[in-house]
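Could you have a look at this structure, given as structure tokens, before my questions?
One protein chain omitted, others in place.
A and B label the chains in the order they appear, each numbered from 1.
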Amino acid sequence: MKYPRVFNLLLALLGVFALAIAGCGNDDDDSSTTQTGTSFRVAVVAPSASNDLAFTQSIVDAVRKLEASNHIDEVSITDGTFVVEDAGAAIRGYAEEGYDLVVAHGSQYGGPLQEIAPDFPETSFIWGTAVDTFGLPNVYSYSVRSDLGGYVNGVVAAQLTESNIIGVIGPVEVGDAKLYVDGFEAGAQAQNPDVDVKIVYTGSFSDVAAAAEAAQSHISLGADVLTGSAQMVVGATGVAQENGVLWFGTQANQTPLGEDIVVASQVYRWEGILADAVDRVKAGELGGETFIMTFAGGGIDIQFNDNFDLPQEVRGSAQATIDGLIDGSITTGQ
Amino acid sequence: MSEFFTVAILTATLTSGIRQAVPYLLAALGEAVSQRAGVLNLGVEGVMLIGAFSAYYATLETKSAAIGLLMGLLAGMFMGLIYAFITVVMHAEQGISGIGIYLFGLGFTDLLFQKQVGTPRPIQGLKTKPMNWLAEDTGRVGELLFSHTILTYVAFLLVPAVYWLVTRTTFGLNVRAVGENPHAADTLGVSVNGVRAAAIVFGNTMAGLAGAVLVLDIVQNFQQNLTAGRGFIAIALVYFGAWRPLRVMAGALLFGIVSSTVLTLQALDVISGSVTSIANMAPAVLTVIVLVVVSRRIGQPAALTKPFTRDA
Partner (left out) sequence: MRWLLRPFAGLAVPAAAVIAALLVGVVLLGVFGANPITGYRALFTGAFGGPDELAATALKSIPLMLVGVGICIAFRTGVINIGGEGQIIMGAILATLVAIALPDVPRPILVPLVMIAGGIGGGIWGAIPGALKAYSGVNEILSTIMMNIIAGFFMSFLLEDWLIAPGAIKIQQTKRLTPNADLPILPGGTRLHLGIVVALIVAILGYLLLFRSGLGLRLRAVGHNQHASRAAGMKVELSITQALALSGACAGIAGAVLVFGSESHRLIGEGGPLAFTQSAGFNGIVTALFGGLHPLFTVLSSYLFGGMLSGGISLQRAVQVPQALVIALNGVVVVFVVSSLLLQNRVRRWAEGEVQMEDRA
């Protein structure tokens, strides 16, 4: 074919890059190692967009809150690193630059973290959702009992359904999503054993249209209340809004996705455990602990949509359920 | 299992399948015309994304889904002009430039969405159901036929329209001529590059429309990589349909209805757990199997992917 042409092309590309490198110089080291003793720097690596109204947004909001309250001095965020190897590179990069605490916000980042953390004994890492610190002295982990909020959502949902059919949309039957779905189902069944909770896993965290179609098929089969987990649910909330079907959210306050139909959202408040971790790191304790968020510590919160006219007694039952989950008189079965 | 065969559920499943077929159908019809003229566009996915984002953003800003639809079409048309320039004027390798368009669309819409919109904000789509009054008292069959949104009817009306365009009009004759034998067409005075450019613009406009439908008719919101591979499936369906509009429609319906059946079976608890992943393969597996069974070895347009130069 066209070898000489192609060879030239590659040479040209090389030339452009070489010029660019020469022009840029290699002076990127000045910012990296200088570390004033007072400033506390936190880095976050997270899989989807910072404003996904779901998992990633929940951690970004939390870190920003800590920054606003001067608990920490500097924040750097690398989001959208759904490729695990890229996340690994970003985590390593932050550690090399001397960040005090590196937040690896994705269960799937545990693999690379396990290999990276031992190389940077001075840096503290925190990852989640997970319950494993690999026995390393500089790794914290955190997880959230999303089944608890799921249970409360389920209790409320079971009181609002008239058809006694509730539809659930999940991505893949694992992890945080499965925990939430199982809790939701348990809560709905506990409130009303006649309620039929139908579950569809679309097989994808990103296929918004598939989530929409799953919602549509739930509605066709008689569901009048829907819920779902992960970032692709924005497709389902649109369908719910259009059909006037109620929605229960999780991971972040999803009221903006449907002002008329979102009843309540389980919200993760990572700032409590992050502040805790930051204090420990400041005190020289770099890891070894697992934080688990529940209602008790204020890590989980149910936020109701004020525009939605929820009967007072239903709202009361939600609070009673939360109290029961806190004092242990109610369990989700997880 | 017997529950699945109640008429109501069957109707709902088929209705959902028809709805899911629409984005595939539109994009594949456009790509079929483009390929009939001899130009392969692997960038359908990227153009769909650009059409989807344009429709979404315009609707979000103007609160008018009609303007959104128009912007989706225009975005597709604009990408068509670019792709025509790249492939027809500049003779760029079509496979590779299509992938370039795909990468551009994937990255650019994600970037614009994150920077201009940020968080997923719902929009009011274009969900007019023009025939719904017929569905009310014609029972299940009526629901299956008349309960769809206007964009669905447009998509299915485009099947005979494209068939007519390709087989009965001078333009269609020219499209087939430049796709099969551009030099012969050239000697007959047909502007090979002009016809090809028109076919490309048509194909990309359809891809833009497919993206707009995804936003306005199905999701009513936006998120990065909204199309999730539908553009590539549409390209595959062009081969399934052997460049014939009716067969392309059959492929799109097959894919859509099998997908909706899997969803229904899950909602009915017939399949659950990790078996779901196996069931989710069904549309892809069936498409291949059906093609193996019915394959009649229809050759592709002879000049597909070959740029035209008069002296070659």
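To be clear about the criterion, contacts are C-beta pairs under 8 Å (C-beta built on N, C-alpha and C of every residue); 3 or more make two chains touch, one makes a residue touch a chain.
Because the structure is predicted, anything quoted here is derived from the model rather than measured.
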Review point. With respect to the chain omitted from the figure, which of A:108, A:243 or A:317 is a touching residue?
Key: A:108
**Study point:** Candidate in contact with the missing chain, chosen from A:172, A:296 or A:314
**Key:** A:172
**Study point:** Candidates B:34, B:54, B:260 or B:287 - the one touching the absent chain
**Key:** B:287
Review point. What is the set of chain B residues that contact the non-displayed chain in the whole complex?
Key: 42, 46, 85-86, 90-93, 95-97, 99-108, 110-111, 114-115, 224, 229, 232-233, 235-237, 239-240, 273-274, 277-278, 280-281, 283-285, 287-288, 291-292, 295-297, 300, 307, 309-312
**Study point:** Contact set of chain A toward the excluded chain (per top definition)
**Key:** 1-17, 20-21, 24, 26, 28, 47, 49, 76-86, 88-90, 93, 106-108, 110-112, 114-116, 129-132, 143, 172-176, 178-179, 203-206
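The rule we apply is simple: only the chains that are shown with their structure count from here on.
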**Study point:** chain A and chain B, separation of their C-alpha mean positions in angstrom
**Key:** 33
Review point. Considering the complex alone, what residue numbers of chain A touch chain B?
Key: 48-49, 51-53, 57, 80, 167, 172-173, 198-204, 206-210, 212-214, 216-218, 220-221, 231-232, 234-235, 237-239, 241-242, 256-258
Point to revise | Touching residues on chain B, where the partner in the complex is chain A | key: 9, 12-13, 15-16, 19-20, 23, 114, 118-122, 125, 127, 214, 218-221, 223-228, 230, 259-260, 263-264, 266-269, 272-274, 276-277, 280
